[in-house]
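One structure is given below, encoded as structure tokens.
Excluded from the complex is one protein chain; the other protein chains are retained at their positions.
Showing chain A:
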Amino acid sequence: MEEIGQLRIFVPDEQFSIYQKLGRNFFSKNSQFFVYCAITGKRKGYKQSLKNKHELFQANTLSQHEWTVLKSIYYDDENVAGTYKDIITKAQDYASGGFEWLMNNEFRDFVHFDENYLLTGNETEFQIKLIDYTLNHKNEVPF
């Protein structure tokens, strides 16, 4: 496997502001909500390739555990380890799909879409929803 080097992670333009806001106000860094969306996309089977994209963070800021999640996603799909670049590309596609799914379902009461996604509504309620959904997502009715 090649080095992570200068690999960068991108998200769709319209999703960027929410990533930034959540990265600043709710998480310690931008990569965390990216991984959250990627794993959601994987679970829901939603992925979409990026068209207009915006750099979110450098791949070398991902923690070991976060890499484990992303590698697992790739491995589960491809049954091989894959290069960092492959892993990131797949993760970006899933994150983009997962983001869309979250914003149109679980978090729909807290976002507004007008060209770009914007986080609105009560932050306390959003925080509770974020935790509640994460803890209880396994109980979701499969579709």
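Keep this in mind: contacts are C-beta pairs under 8 Å (C-beta built on N, C-alpha and C of every residue); 3 or more make two chains touch, one makes a residue touch a chain; residues count from 1.
In the analysis below, contacts and distances are computed from a predicted model.
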Could you check which of "Nuclease SbcCD subunit C", "Ferredoxin-NADP reductase", "2-hydroxyglutaryl-CoA dehydratase, D-component" or "Cation/acetate symporter" matches the UniProt name for the chain that's left out?
"Nuclease SbcCD subunit C"
Out of A:F33, A:Y46 or A:Y117, the sole contact with the unshown chain comes from A:F33
Contact set of chain A toward the excluded chain (per top definition)
1, 26-28, 32-36, 39-40, 42-43, 64-69, 71-73, 75-76, 81, 124, 127-128, 130-132, 134-135, 137-138
